[in-house]
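Right, subunit A next:
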Amino acid sequence: MKIKSLVAAACMALAGTAALADGHGGKVKVGMITTLSGGGAGLGIDVRDGFLLAAKGNDMLDIVVEDDQQKPDIAVQLADKMIQSEKVDVLTGIIWSNLAMAVVPSVTAQGKFYLSPNAGPSALAGKGCSPLYFNVAWQNDAFYEAGGLWANENGIGKVFLMAPNYPAGIDGMTGFKRTFEGEVVGEVYTKLGQTDYAAEIAQIRASDADTVYFFLPGGMGISFMKQWAGSGVEKNVMGPAFSFDQGILGAIGDAALGVKNTAHWSKDLDVPGNADFVKAFQDEYGRLPSLYAAQGYDTALLLISAMGKADVKDTAAFQAALEEADFQSVRGKFSFAANHHPIQDIYMREVVKEGDVVTNQIIGVAATDHTDVYGADCKM
Partner candidate 1 sequence: MTEPLLHVDGLYKAFGALQATDGVTLTLMPGEIHALIGPNGAGKSTLIKQIAGGVTPDAGRVWFKGQDVTALSTQARAQAGLGRTFQISSLAMEATVLQNAVLGALGRAGSVWRFLRPVMRDAALVAQAQAALERVGLADHAATRTAELSHGQRRLLEVAVALTLKPHAFVMDEPMAGLGASGSKRMTTFLDGLRREAPILLVEHDMDAVFALADRISVLVYGKIIATGTADEIRADPLVRTAYLGEEDVA
Partner candidate 2 sequence: MRRETILNAVLYLAMPVAAALAFAMDEPFLITLITRAAIFALAAVGLNLALGLGGLVSLGHAAFFGIGGYAMGILAHHAQTYSPMIDSWIVIEGTKSMPVIWLVAVVTSALAALAIGALSLRTSGVYFIMITLAFGQMFYYFAISWPAYGGEDGLSIYVRNSFPGLNTLDPMQFFVLVFVILSAVLWWMGRLARAPFGLALSAARQNAERVETVGLGPFRLRLVAFVISGAVTGLAGALFADLNRFVSPTMFSWQMSGEFIVFIVLGGVGRLFGPVAGAMLFVLLEYLLSPLSEFWLIYVGAILLLVVLFARGGLIGSLAGREVAHD
């Protein structure tokens, strides 16, 4: 028994070495650290499922998935584990900016690639950029800046801004104000995790804004929208897609109808491959894919495209292969700016009802070939 397993282990070790020796386009070990438990698990599960869908059947990819519990210290610990014990080549999966800030600098400092399927904090796009860090989703400000641009084009003059009082919230509102040319008549920063917005809604009602622009992720957005619907306030509602994504719309229901939100992807986006992705995702998991699922899917596609061009052990070549972004994104055209953040179109979507399902529909382009403003600070 013992000898048998020893032999088996030896064989596997040999096979492993053989695969490595295969050189060009050899096996790549991916470490995915994402949020799979606790209140924010929905996003992580979507990223994971999207990624695994694209990687399905690809035996050159060896993927380890671990749950960070949305805690930075756990994420750091997992990154260390994956690099030091699992010897992964590429890391990915982190959902939250604060976790990314905790993990990414040390990952790239240890010479590993990191592909971000969701978070894009400004520090990593500017001064803290790294040749080994690629953002496949967006820089955090992208949807907001596009929102401001769209508001300018569509005659929105007075907005009321609202976000939680934490960096992602404040950055988002700053991003909107960067492009928005109208008047900001009110600005409120709420407590992170707040669930009752009666006070804020009263303030919005009392203001002379024609539009409320808000960013409230997860349960906060659900709470706000339900309460907004009950308040009878007649103002336009806009925001980034994060509060109106598929996983969340089901919980808000009809209260979200008519809300405009900016995103780089939508399931009705008419680009090659997208319809197939949506169908494959539904077949595999029995639910509609979300923005996060699309990002996870694209991240895997990017990785697979680079694996066809270079060996991951050859860092410079693999970096160049990633930079080419030679894959068919479900978002349509996609390329990297010099700071390894996306250049992509951002669309305006509207929440509609298709049969019984509340979902998003594209109503126009908010920004073309959008890229972030932090790239100027990036020296690499």
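A quick word on the picks: all candidates are chains of the complex that A comes from, given by their letters.
Heads up, the rule we're going with is that a residue touches a chain if its C-beta (ideal position, glycine included) is under 8 Å from a C-beta of that chain, and two chains touch if they have at least 3 such contacts; residues count from 1.
Source: prediction; values computed, not measured.
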Query - Result, touching chain for subunit A in the complex among 1 or 2 - result: 2
Query - Complex contacts: residues of subunit A adjacent to candidate 2 - result: 36-37, 41, 66-67, 71-73, 76-77, 80-81, 83-85, 97-98, 101-102, 105-106, 109, 121, 165-168, 170, 189, 191-192
